[in-house]
Structures are given as C-alpha cells and as structure tokens.
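The other protein chains are all here in position, but one chain of the complex has been omitted.
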Amino acid sequence: MPAYEGAACILRVSLLKDLEIGNLLAFAESDVLLRIERQHAPSQWELSVQQSGFISVSSEIETWRSLRVGVLTVSDKASQGLRDDTAGPALSRAVILIGGIVEEQSIVPDEKETIEKKLRHWVDQKDLHLILVTGGTGLSERDVTPEALEAVAHRKIPGIGEFMRSRTVYYTPRSILSRGLAVTRGKSLIIAVPGSQKGALECFEAVVPVLRHGVEILRDWEKECGH
Amino acid sequence: MPAYEGAACILRVSLLKDLEIGNLLAFAESDVLLRIERQHAPSQWELSVQQSGFISVSSEIETWRSLRVGVLTVSDKASQGLRDDTAGPALSRAVILIGGIVEEQSIVPDEKETIEKKLRHWVDQKDLHLILVTGGTGLSERDVTPEALEAVAHRKIPGIGEFMRSRTVYYTPRSILSRGLAVTRGKSLIIAVPGSQKGALECFEAVVPVLRHGVEILRDWEKECGH
Partner (left out) sequence: MPAYEGAACILRVSLLKDLEIGNLLAFAESDVLLRIERQHAPSQWELSVQQSGFISVSSEIETWRSLRVGVLTVSDKASQGLRDDTAGPALSRAVILIGGIVEEQSIVPDEKETIEKKLRHWVDQKDLHLILVTGGTGLSERDVTPEALEAVAHRKIPGIGEFMRSRTVYYTPRSILSRGLAVTRGKSLIIAVPGSQKGALECFEAVVPVLRHGVEILRDWEKECGH
C-alpha cells in the first residue's frame, strides 16, 4: 500500500492499542510516518501521511511521540537579510525523519549572548525536545556557536561531534575543522551543525539514527515506547 | 605445554633474571599469564596459572608487575539490591588480561559526590593503579559519572573515550551517545565505561591493548620493563 505525503487516510487499526492523537506511526523497514489525527469510531482512526513510502501489511509498527523541535540559524548575514538561509529550512524538512515537528524557527547573528539567550528561552520556557543550531561552528573570527552551547550546557555528549566529523571527513577533509557538538540542558538535546546546507544535512544525517533515541532517554520515554 | 587455570607448577626458569614474587609472566603470542608465587631453589620458582593457554618453549616472556585494580559499579538500582550487577564482575574477570588484580570492588548510587569520594579514596588512600567505573555514562537524568570523573581529574585522555565510541559504533550506533571517558588523578588511571555488561566489556576490549601501557607510563615503570 503506497502512502502519499499530504494525503489522509482512514485506517482500521484494530491491533494497535494506546493510540493517542498527535502521535506518529513509524513503520519498520520503511521511512513511512503517519500522524494520528482523530478517531472516527472504535479502532478507526484518521491518519495523515507525514513521510511517504510503501507500507507492507506485515510491517512492524512503532508508535512515536512527535518531537517538539527548534531550528536556530546563526548567521550575521542571514540575520540581516543579506543572504538566504537554506540550511535552516533544509533541517526543518529533515526532522520529520525522526518524528520532529518544528515549533520554533529563528535566525540570529553570530553573537554569543544572543545565541545563549535564545537557547535558554527555547529550553527553559518552551521546553523543546530537540534544538538544531546551524552555523557558527567554523574558525572565522565571528564563529562562537560552540562557545554559546557550552555556556548553556548542563552535560556534554562528545560522541555526537566526534561522529559528525569522522563520518563527513569522507566528503571533505575540511570537516576536521568543524566544531559541531551536542549538549544537554535539562531534558533538552541541543546540537550544532555547520552553516552550509550541505554541511548541515551531512552532519544531521550522520547522527540521525540516534537522535530520537537520545531524546527518548532524556525524557524517560523509553519504557513507554517499548524499546 | 598447556597451562591450566588454577593449576600451579614448578618451573626451572634459568634464563629469566630479576624475578620478583607477585609479578606476572606474560607470554608473547599467547594470552597465558603465570604469577610468581615463591622460590623453591635457585632458578626454581613456583608459578600459578592466572590465565590458561598453550605455551611454546620458544615464546618470548615479559615480566609484568601486577596492576592493583578497583572496579566501581555506579547504579541506583544495583546499589539498592534491586538488580544484579553483572558488568562489575565481568570487568573484574577481564582485567586479568592485562595483569590486573582486583583489590577494591564497590557499588554506589548515581550520586556525583558519592562517586567522587570513592574515586578520591581509591586513588589518594589506596593508590590503585587502574580504576574501572561502569555505569552512569548515558543521557538519563541520573547519569553523572563523566561529571564525577572530570571533578576528580588532574588530566584528561580524550583518545580513550573517542576510541571506545568509534570502535563500538560498529556493534550499535547508539554508542555515539555513550559518554565514556578516561582521566588521570595523580598516578592513577580512571576509565568509565557503560553500565550494561555487553557495553562495558565491548568498551574495555576496545582499549585493552593500551591500558597496561598507560599505567606503566603513569607509574614510570617503562624503563624497568624494557619497553
């Protein structure tokens, strides 16, 4: 059964229990993601296709909570409208892969305190699950994103930065110079990737297999999800 | 000549000099380890088999000082007797590979200050050569082992954490999230690995080829051992 993005369908899901509106259905061995929209009758739910693909009847299904995501673009030029931000929108599209719904999106200049303030607000007030920061991870004089993340961090996750670099070094040796990193603040996961669309997506894709799991542990959702 | 674990043998070791009771004999190209127990006559020593295997007469032999090891399990549940600690005992058995003798073993809850206190005691009072800490390296709210190690550290050895992750990522991508690390305090080497038996052993095995060497450098034993 093909599932087209944007389409809605009504499914008899008699085998699934504990369905909750807003949750996602993720199909093993495919990228298909359906969002639970509303209930029409007992065991009859309306679902919308978030990510299309082909569903096999025998697929195992996981129910995912959707992740509340923030995408922060750090760029002097983009914040002044002097260049288009393509990395931020590209990340916003990519997070659906892990069940992410973008709730906050912003562009700030390369100012350490401005970045910190935004991160604190998104964690402490908005309680976002995952924040992706793009830009400011290089060596230019104005690049201070790593320092801003460290300033708001409660704990560091060194393996995410390491792995983003060790994976993307095959695309370009210059990734060695990228200072991407991940930290936690409270129960929120904050990850900084490069500012170019290509670099941002390559780094995001390198760690995407574990990001959802990271959030689930931080939020203590593990048991619920049956992992 | 096969050497069985637990067995004792009396060996004429006329070619070896500077034998010292308590030291270990390590055979190149095999995992066999014999412990020097006592002297019966000139060039006649009683040895006990610590790690069994097959010894060839032409094997090169290194004399190893035994390493005084501590194994610290960090787990709220295990410290309350609510789950069995299997990682700690597994590490205790594994350290014989590098000539380690476990002198201290303990289980503490995931409390940063409790972990720090135990590490300080084992280094400053007990002068252990190597401390293996298992548990508390993840992202759960209670996981604070890396922060405890950093608090007692005099120097950090980033390559050990990096290598534990880059090696074990082949077993599971989730190892990226593991915050394992190594530090020194005085002349002691402290290494934190994950809390699951599988994760603890995989990480230990990733770095085991260099752990003994690390201790030898910290203790300035290098010259004596002829390396």
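Each chain carries a letter (A and B) given by its place in the written order, and its residues are counted from 1.
The rule we apply is simple: a residue touches a chain if its C-beta (ideal position, glycine included) is under 8 Å from a C-beta of that chain, and two chains touch if they have at least 3 such contacts.
On a predicted model such as this, the values are computed, not experimentally measured, just so you know.
Q: Return the single residue from B:Arg38, B:Arg93 or B:Arg155 that touches the missing chain.
A: Counting the whole complex, the residue in contact with the absent chain is B:Arg155.
Q: Where the complex has a chain not shown, which of A:Gln50, A:Ser75 or A:Ser175 is the residue touching it?
A: A:Ser175
Q: Identify the residue among A:Gly70, A:Gly88 or A:Pro146 that touches the chain left out of the display.
A: A:Pro146
Q: Given the full complex, what residues of subunit B touch the hidden partner chain?
A: Residues in contact with the chain left out: 155-160, 162-163, 166, 184, 187, 189, 207, 209-210, 213-214, 217-218, 220.
Q: Write the list of subunit A residues that the hidden chain touches.
A: Residues touching the hidden chain, for subunit A, are 138-141, 146-147, 158, 161-162, 165-166, 169, 173-179, 181.
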